[in-house]
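First the structure, then my questions, so here it is.
Shown here: the complex without one of its protein chains, the others still in place.
Which chain is which? They are A, B, C and D, in the order written, and residues in each are numbered from 1.
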Amino acid sequence: MLEPINVSLASLNIMTLAPMLIAIVGALVILCIDLFKGGLHKSLYVMVSLLFLLLDLGAIIDFGNGFLKNGTVLGMFDVMLIDGLAIMAQIIIVVGSMLFIPLALTSKRFHEYNYPEYFALFLFMIAGFQFMVASDNLIMIFIGLETASLALYTLIALHNRSKSFEAAVKYFTMGALAAGFFAFGSMIFYAITGSVEINQIALALAKDEYANIGFVLIAVVFLLAAIGFKISMVPFHTWTPDVYEGSSAALAGYMSIVPKIAGFVVAMRLFEFLVHSGVVWLQVVLYVAVVVTMTASNIWALVQSDVKRMLAYSSISHAGFVMAAILIGTTQSNSGLFLYWALFSFTNLGAFTMLWVNRQKNLLPGQSSDHPYEKFAGMVKTMPMAAVVMALFMLSLAGVPPFGLFWGKMYMIGSAVTGGYTVLALIMALNSAIAAYYYLKLIVFMFMKEPMPGYEQGYLLNASLSLKTIIGIAAVGTIFAVFAVNPLLKVITLFVYNSGY
Amino acid sequence: MFEAVAFYLFATLTIIMFTITVMTSQALYALTAMAAGMIFISAFFFILGADFLGAIQIIVYTGAVMALYAFGMMFFDTTRTLVEKRSNPRLVVVLGGLAAVLVVLIVLAPIVTTNINAHYPIDPSVGNSQAIGMVLFTKYLVPFELAAVMLLVAMIAGIVLAGKKMDKSLTLMADEEIALMHASSTQNTEEGAH
Amino acid sequence: MELTLNHYLVLSTILFAIGLIGVMRRKNLLMLFFATEILLNAVNIGFAAISHYRGDYTGQMFAFFIIAIAASEVAVGLGLLIVWYKRTGKIDLDQMTSMRG
Amino acid sequence: MQEHILSILIFFPALAAMLGFVVHKDSARAYGITVAAIEFFLSLWLWHLYDPMTSGMQFMEMAPLIPVFGINYLVGIDGISLFIIILATFFTLIGIASLTETRRVKDMIITLLFLEMTMIGVFAALDAIVFYVFWELSLVPMLYIIGAWGGPLRIYASVKFFLYTFTGSLVMLVGMLFMAYFYYQATGQWSFSLLEWYRLILPVNFQMWLFAAFFLGFAIKVPMFPFHTWLPYAHGQAPTIGSVILAAILLKMGTYAFVRFSLPLFPDASVAFMFPIAILAVIMIVYAAMVAYAQEDIKQVVAYSSVSHMGVIILGIFALNVEGISGSVFLMIGHGVVSGALFLLVGVLYDRRHTKLISEFGGIASVMPRYATIFGIMMMASVGLPLTINFVGEFLSLLGFYKQSHAYTLVAGTAIIVGAIYMLSAYKKVFFGTVTKEENKNLKDVNRTELLGLIPLVIVAIWLGVYPKPVLEPINNSVEAIVQLMHDKAQTPEAQKRIPNLAETGTMNSAQEAH
Partner (left out) sequence: MEIYLYIALFAPLVGSLFAGLFGASPKTVITGIVTSGLLFTSFISSAILLSFVMSGHTVHVEMMTWMAAGDLYIPFGFVVDQVSVTMMMVVSIVSTVVHIYSIGYMDHDKGFNRFFSYLSAFVFSMMVLVMSDNFLGLFIGWEGVGLCSWLLIGFWYHKESATWAANEAFIMNRIADLAMLIGIFMMYWSLGSLQYDVVFANIGNIPVEVVTWIGIFLFIGAMGKSAQFPLHTWLADAMEGPTPVSALIHAATMVTAGVYLVVRANPIYDLIPEVGLFIASLGAFVAMFAATMALVNRDMKRIIAYSTLSQLGYMFVAAGLGAYWVALFHLMAHAFFKALLFLGAGNVMHAMHDELDPFKMGGLKKSMKWTWILMTLASVALAGIYPLAGFFSKDLILEVAFVEQHYILYTVLLLTAGLTAFYSFRLVALIFHGNERHLEHGIHPHEAYNFVLFAMAPLGILAVIAGMAFKTPYYEMVTQLLPAIEYHIHNHTVFWIMTIGTQLFVILAIAYAYKKYAKAVKVDEKVESGFFYQLLYNQYFIPKIYDEVFSKPYLKLSKLAWKEIDLKIVDATVDGIANVIYRTGEKTHTMQDGNLSSMLRWMVIGLVVLLVLAVAFTAGYNVVNLRAM
């Protein structure tokens, strides 16, 4: 017979679940509201979501304070792991979501916002990501990942046009394959260590001194493929441009930020101990992967004719840039990752929101995608402010100081230098230069060309106060990032350092 | 010995079934073969003493999943022979085979197992389902609940996507059309109320 | 001849590879989804076997959750297929190339 | 206010530019002139407050920016930067004043004011990252100016300009981060402060690498051969004002950075790279002069002449002695004035004829005598006639380098010959001879607005040629400090030999006089 297990409630640390639970409850509340009275305006759901996200954020910040006092907290039979990474990633996830959700309040009507379920799924997805980052149990990570992904596929498809279905199906199918990779990789790790918890795996591997090196590598290969898919590492990136193009610009922007930070955290948890374990193979492979991801996506971005697709490739490149942090694996680089991503989220969300604002419902004859470069031609003449703001985001993405992303880039390159990866630092720098070309291309179109007939009315068609607010926030965040960098860096370094990374 | 015989038998069967699933051009064959393969897999679970898992495998896969697929097949009208364009079939086989060979090469090696200690050791005296339940509702309580959320998400997703509301796309309609549609729909409901 | 964990792992690998071939080969999306099920099932065998040979329940847990995930995926996947099919009347993925480059 | 004068100088134009969005476009030019004039007088006031006898930094301001990573808003000027700042404000004023027939003049003025901020920022920054920020930021307004107001190839030219410089400076950024890392290793603290960096003595092999990294960034900006090809396009396509600012100020960033960064940070590497760089400089001088001679477009002649003159500046900097460096800093100002004026002059012609092809002109001197005179004066300044501003700089630069190498100086000195060749032949083709083209017969001479821009330049070009002391003296004092610093930091015997010890030479001189 089994012994009854005595578990004290206190040792469970149920509070570790609070943020995710808030999100889930929020989703359920939305579903319930719909149950009682259907057909309510989307603004209600937006605000409800926003409220719950605020609560969520509050809870996380509370954790943050707790973390600074007590350090890492484990909960729920050590499934939950609330360390600095988890907290910061959750903050980015939630803040990113909070910036995203008001984008539903467009002046045009789009299909997805007719569904209360859209907002519910959105909150579920956030919960999924939060679980994913707040655990080092592979099972937990896997389920969190799948929860979030399944919700995300649906959100994409709900845009309801053939391109978005195509995007969703592609994403889904590849996601399923990646899920298979993840499962297989976990299995191998389990086979050689008898555990599915990353720290246990690390311990076990260290104990037997990586005797099963072949198995380790196989496991790493599969997990790298799975996570590489999530953070769109070349050649697992192929979904990215298509999915971004197919989904609404707002969601595309969201996808470029939130799911990826979750992926990065998992990657950090999974790979950094391996990088530090002295497995040269992983260093080399990661090195190559980082360089290829950065460079190849940059090169492909050069030849895009659609701005959203270009931004998709550019976000791949940024992801590659940030992957370098994991390769370098110092406290500085890991802090750099978070700093970069925090700054990146503002800028990139701003850029995608600018596209979202520009969204027209029906394509003009000869227009094959939503946001061809030509659409932006001569924008400075028709919409000077919008053009300036868009240019601002582009410059920030290109890493022109003193705009947001520059500081992230600088810190990342700095960490590469400090970590002894000088050549990598140079490659990163040169890639920024290549990238500048395609960002510049948009600026060239906006500022140096004459407006194209037919597109003039397209600008700001979709604008509404909330969209403009978001753009404003993003713009302010991008311009004055320099003043935020110091406090951010302080906090991030503290969190990262105290989490043992 | 019995184990070995059973293993090889079912291994062969599973492989054959799954190969059929993958290679046949008849959707129905594929479906049937996969269902069979799933059942054969449950046999492994029973061999390995994971009774609960075996049961779940049969219920969930062969029951629910296969039923769903069968339903899907009917919906999509793909019972007849499929014509699939094959591009570069050799590459596919080479890649698949290579992946298999490479992993097998490694996996064939004996695993050094000196330092593995079971966190949740199997106690032969306890029934599998009971033990599973014990672990599931302690250690894996949160994942379990999250899995529930996931299923909820999947459900909502399925309902929403397959729902009638998806038939007309607001995204593609001009504002005026939407307004018109709304007007007519409210009219309809009003009429219905009458 | 004693069965070892390696036997099961090899089996798992072979099945996984079959799944991979299916994923790469199939153009019919529905049948492509079959292949993804094979992938997960292959892994399940591995987990059950490890669980057995290590005398640890965690493997079975993982397998359990994988089954749950597989089930959810089917639901979402079919939902997506249905909207796609309703819109285009096809589920051939060669028809699905409006975005490229 | 005096303590914050540099910050005011830097940010006043930017603030004014922001407010400029509100100004009605008809009044934009007046607004621009007002702002630029205020800024110019502020910079003159800065000069007035500046103590020429002190060699160190003055008007230092510090504000924490990212102290965790050692980045602070740190500005200050010495004699080297002071005058380039004044030059920048001066040219912005003149540039805005000379905007008469520009489309979308308001945009242009706002852009120019932003550009002014970045220019002053670059020269006032004492923190490497702040420097870098302004350095990169300056590309953006220039990109816009070339790209929006330029000629037919403007987009190609502007993008080329941006990407080329951007690439170089990113490599430089890596160098800066490396430098900071060294500082961190040495002191346990992060710092990007130049003055802190000055105190570091780096191992020679690291100096080499870092020098190379910085060099790439600076060399592209200068632009040094073979990184110069963006310049002709940029100049050829840019509107007049763009070329003026580009030639007068932006190019100086590169040479200024050599003096500010490369020399004092890497004295040994500077000595080691002296001859390779001298070779490049000599190539620049002679080759660019030859290419200038072959040009068919008068603006390109001036553009390539810039490359040629920048070669002399580089040579002077790498003379590594007070004479050479002071001379090249002075030549930076001189070349700024002269090439700026020449571009303005070409612009005058372009405004009237909308072509810059030399073959389209001829005999202009008889149609536009005043114009021809001013052009002639500036041309003579450009070829380095004594008592014009360029001579002082050129003479000192060459004189300085002569100490290091006789042969290189001899070849580099051909600058005064080849310079005369392309300048005089271009002048001859445009101004001399008889008027052959019907369109040229009724060209109007320079009008009052144009004179307003040109006369001050003529005055400066001659005034500083005759009496360079007010400018040269502060430069000299600051350069002496740098040279002494370099000497004190030099490790290799070669470097110790090449870089003079000022503390000793004084005695040596008196000893010589005793003979």
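By definition in this document, a contact is a pair of C-beta atoms (placed from the backbone, for glycine too) under 8 Å apart; a residue touches a chain by one contact, two chains touch by 3 or more.
Given the structure is predicted, the values throughout are model-derived calculations rather than measurements.
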| item | value |
| --- | --- |
| Chains in view touching the one left out | A, B, C, D |
| Of D:A219, D:M378 or D:L396, the one touching the omitted chain in the full complex | D:L396 |
| Contact partner of the left-out chain, one of D:L6, D:L42, D:L126 or D:L163 | D:L163 |
| Candidate in contact with the missing chain, chosen from D:N321, D:S339 or D:N440 | D:N321 |
| On chain D, residues whose C-beta touches the chain left out of the figure | 160, 163-164, 225-226, 228-230, 232, 287, 290-291, 293-295, 321-323, 326-327, 330, 363, 365-366, 369-370, 373, 380, 383, 385-387, 391-392, 395-396, 398-400, 402-403, 406, 409-410, 413-414, 416-417, 420-421, 424-425, 428, 431-434, 466-469, 472-473, 475-476, 479-480, 505, 509, 512-513, 515 |
| Interface with the undisplayed chain - residues on chain B | 87, 91-92, 95-96, 98-99, 102-103, 105-106 |
| Contact footprint on chain A, counting only the chain that is left out | 169-170, 173-174, 177-178, 181, 213-214, 217-218, 220-222, 224-225, 228-229, 234-236, 238-239, 241-242, 281, 285, 296, 299-304, 434, 437 |
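We take it that only the chains that are shown with their structure count from here on.
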| item | value |
| --- | --- |
| Any chain that touches chain D and chain B | A |
| Distance from the mean Cα position of chain D to that of chain A, given in whole angstrom | 44 |
| Set of chain C residues in contact with two or more other chains | 5, 9, 16, 19, 33, 54, 56, 58, 61, 65, 68-69, 72-73, 76, 79-81, 83 |
| For chain B, residues that touch 2 or more chains besides their own | 103, 107, 109, 111, 113, 116, 118-119, 131, 139-140, 143, 147, 150, 153-154, 157, 159-161, 166 |
| Interchain contacts, given as pairs of chains that touch | A-B, A-C, A-D, B-C |
| Residues of chain D touching chain A in the complex | 64-69, 107, 129, 132-133, 136-137, 139-140, 143-144, 147-148, 154-155, 158-159, 162-163, 166-167, 170-171, 173-174, 177-178, 180-181, 184 |
| Chain B residues within the chain C interface of the complex | 3-4, 7, 11, 14-15, 18-19, 21-23, 27, 30-31, 34, 37-38, 41, 44-45, 48-50, 52-53, 56-57, 60-61, 64-65, 68-69, 71-73, 75-76, 78, 82, 84-86, 89, 91-93, 95-97, 99-100, 103-104, 107-111, 113, 116, 118-122, 131-132, 135-136, 139-140, 143, 147, 150-151, 153-155, 157-162, 166-167 |
| Residues of chain C that touch chain A when the two form their complex | 5, 9, 12, 16, 19, 23, 29, 32-33, 36, 39-40, 42-43, 46-47, 50, 54, 56, 58-59, 61-62, 65-66, 68-69, 72-73, 76-77, 79-81, 83-84, 87-88, 93, 96, 98-101 |
